[in-house]
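Mind having a look at this structure? Questions to follow.
We show some of the complex, not the whole, and keep each chain where it was.
Should a chain be cited, it is by its letter among A, B and C, assigned in written order, with residues numbered from 1 in that chain.
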Amino acid sequence: MHDCVWSCTVNSAQTWTVGVTGATGYAGGEVCRLLAGHPQLQLAGVHAHSSAGRRLGELQPHLTPYADLVVGGSDAAELAGYDVVVLALPHGESAAIAAQLPADTLVIDCGADHRLDDPAAWARWYGGEHAGSWPYGLPELPGQREKLSGARRIAVPGCYPTSVTLAMAPALAAGLVNPDVVVVAASGTSGAGKSAKTHLLGSEVMGSASAYGVGGVHRHTPEMVQNLSQAAGAPVSVSFTPTLVPMSRGILATCSAPLAPGIDAAAARAAYEEAYADEPFVQLLPEGQWPTTAAVLGANTVQVQLAVDPDAGRLVVVAAVDNLTKGTAGGALQCANLALGLPETTGLPLVGVAP
Amino acid sequence: MHDCVWSCTVNSAQTWTVGVTGATGYAGGEVCRLLAGHPQLQLAGVHAHSSAGRRLGELQPHLTPYADLVVGGSDAAELAGYDVVVLALPHGESAAIAAQLPADTLVIDCGADHRLDDPAAWARWYGGEHAGSWPYGLPELPGQREKLSGARRIAVPGCYPTSVTLAMAPALAAGLVNPDVVVVAASGTSGAGKSAKTHLLGSEVMGSASAYGVGGVHRHTPEMVQNLSQAAGAPVSVSFTPTLVPMSRGILATCSAPLAPGIDAAAARAAYEEAYADEPFVQLLPEGQWPTTAAVLGANTVQVQLAVDPDAGRLVVVAAVDNLTKGTAGGALQCANLALGLPETTGLPLVGVAP
Amino acid sequence: MHDCVWSCTVNSAQTWTVGVTGATGYAGGEVCRLLAGHPQLQLAGVHAHSSAGRRLGELQPHLTPYADLVVGGSDAAELAGYDVVVLALPHGESAAIAAQLPADTLVIDCGADHRLDDPAAWARWYGGEHAGSWPYGLPELPGQREKLSGARRIAVPGCYPTSVTLAMAPALAAGLVNPDVVVVAASGTSGAGKSAKTHLLGSEVMGSASAYGVGGVHRHTPEMVQNLSQAAGAPVSVSFTPTLVPMSRGILATCSAPLAPGIDAAAARAAYEEAYADEPFVQLLPEGQWPTTAAVLGANTVQVQLAVDPDAGRLVVVAAVDNLTKGTAGGALQCANLALGLPETTGLPLVGVAP
């Protein structure tokens, strides 16, 4: 009845070696976790700045099959020799390393260094000189899948932009709304990374919701503007407020914009159904069912639902993703599949770990 | 240096007896908890529909001093004889009981039955005939404190409207924004009450954020519209999306609206500073510090902060409240203080229980 | 370097159909989740008592690939025709259904009905007549793997007994300790199932730890006694206290017993290293590293660590499992692999979903 979801393309004996740097962090660890389930990508080495020489099992105790790997350094020289290199480093650290890797190595950057097309936007939001943009790793954006096929440099989207873009791009592309988008997104704490900061302590975050980066100052904002403007074919403004809620993983993005004249619920739904009819990782929920982050935990899926509010004259769209999976590491491997000519879904989980 | 916060007004020997119905639920339990710290209001009896005859300690094990109280029934006859009656019942159950209580009893309704001024709004959102509106228990609304002084019937606001109104009323009153408000609020699960429903199980809510009541269908929406329109002196539209996040208590409301022409950050802040200069329970945070629900857990305080987003042209205001304390039971006792001629802060905690 | 963990045994074209009843609950849902990653077991139908006729996606939104399956009834007649039937039903409901299924169907019971060998123990702890015991699905117990090979009826252990048995069996088998075991285990709430009970509400369990079933009255106690006595070759007493802590999944079992004369830390560790040298799912951690339930979340692995307390004269062993995975559904599929002649690890995750 149902085929095996993790089906291995058995005729293809080809495998690729993968090196992951930043493997001791949350994003890098998630790349390793997903590689354990990928039939043709083989984790061949883990690297990190500060933990070189330690057993991975000590730092990432959930990565049982890789527990005895010893963490290597993160210089470009130590990353040469892999077929695929995944960079899961803090923003600003990827570009210099990537520049030294062979041109035919598939390099996938989970950081921000190559996401923005506009050098002025880079300068404003991150500072310094821009390293140039790479093909943007969101295959669900119209026209994007083709750019990723066969690519050897890929910029993985930020976790917030993944959720917000998938929530709102169809509305903007179809002209359902005016281009003034308001987003409030609730994120789990892993989005803030594994660095030991007081405000991220369990004692601080459990039982508490908080806002941060309010007023349009979060660095993911220009990435949303870029994506949604591309979808709309015209400039889009985004008011983005991120909030932190007491869970490790997950983003719930609540997005809205003023309805364009003449748009009703049926028209809105039709546009989303058309946009996502063939997307393997986007699940437009049946009417009346709303996304929960638990349902996508650990999966490469996105749940989307929409509603029209006639009183307020707005379209409201909610998307749920796992910030580490579809929001980062899963999206990265989805792009790797495309770049390497594999079926796009190879080795990627469609089932969330719930409850 | 600092005076005792829980100062007992010792000259005033007067005390009032209080009966609480719905005392086995979350809102009613919080009323009892706060009464334990109130020097002049004495919990004299607890009542509930379905648990009559049981020890309170069995149902509310945290209410140690009241553990041996036996739950009484919830007919109006059983509530007569108290100086103050607090109704913490499901929407629609208060009106009939209240109608049978003596006119000089102070009756405080934590439910929705008497909040809406407009019978048509009641009919649309709750159905049936409206029981009529009572003085609305949000003293921080301009002009409202006077209406509560000496009142004998008070309608306690909903938890979401409390947070949203306190966040946005100053902006609308001062003309900082156009009257198109967008709200996304994250709530702890106690807002959904103590009824055993599958989607509220710990296994479902821990580790998960979810949206519900999307598209302008949540019943607290007309209450926000009423309050904010009153503040603005003109009709206001509210796009409201509630979300559920993994914590027991707390609401974090993220609100925004388009900036009116010529308004900048300084003007916005000045308006809020003026609005809340003398409010004992509203804490406008210093610039750069953002509200967290942990900071107000169990306290009758509201934390507010604002920012101007010049790119998106919006004012963003975030408010944090404890839905059970300032959002319900604390707000109720604050109003009781006003109604009985006590200092407004009597017996109400200003300190949150953190971490 | 590392082979694909989810390796598909590609030569073997054989697949088996699986029907799961109780598929709308937590244990049944986890069976479905794991089947999505199994290359040779195919989920062919889902069944349940009370939700027959509804879409699975509505009830288990994380099971994306199976969202459109319609839930069937749970009579034995509706379960006939599958190669494998997994019964994930409340205790006492399996036996009658199992008795009507064909003898050559592989029937795996996740409930308690066929776990206890002693009819008197069944009568005391569950009441009524015993349906008889089946091969006990814990392959790591000495001699047990052979009994499961080719079996067509398998009783999956309880989640607590899985963790406690794997923690203490080596100590008792090797004579490290006297047979008086004390266990305190912390469990996530999913162990209590998906039924809507007030004390399992998120508002109740978040931020709270509690004990239940204290004093030797939990029904998993006789199962632990049975397993550990089998390991010891002599009667063992178990003092078992379960506690509920604020997480959805996971059991952390802290077990101890008085050291036998002459046993020191080195001897103890040697016994565990020998016992678990070849066990694919048991990870005896390096010295100094202690189990966390996060590291095994969603995985079929068990983390074990031990210490000798010379002052108190006790061996302390801690084990972490995911109650739904290795503790129920993963253990079930591990046994199915053995019963069907597949490699024992086929399709089972070794990597936890952390953070």
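To be clear about the criterion, a contact is a pair of C-beta atoms (placed from the backbone, for glycine too) under 8 Å apart; a residue touches a chain by one contact, two chains touch by 3 or more.
Just so it is clear, the model here is predicted, and its values are computed rather than measured.
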Subunit number of the complete homomer, 3 shown here: 4
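The rule is simple: only the chains that are shown with their structure count from here on.
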Classification of the chain B:chain C interface as same or different, half of numbers criterion: same
Degree value of the rotation bringing chain A onto chain B, based on Cα positions, nearest 5: 180
Of all other chains, the one whose Cα centre sits farthest from chain A: B
Mean-CA-position distance for chain C and chain A (Å): 34
Mean-CA-position distance for chain B and chain A (Å): 38
Touching two or more other chains - residues of chain C: 26, 190, 194, 206-207, 248
Touching residues (chain side chain C, partner chain B) in the complex: 26, 188-190, 192, 194-198, 200-207, 246-248
Chain A to chain C touching residues, read off their complex: 1-8, 10, 15, 17, 26, 29, 32-33, 36-40, 42-45, 55, 57-58, 60-67, 190, 194, 206-207, 248-249, 283, 285-286, 289, 292, 294-299, 301, 303, 347, 349-355
Chain B residues touching chain A - in the complex, by the definition given at the top: 180, 182, 184, 186, 188, 201, 203-204, 206-212, 214-217, 221, 237-241, 243, 245-250, 252, 254, 256, 290-295, 297, 305, 307-314, 316, 318, 320, 354-355
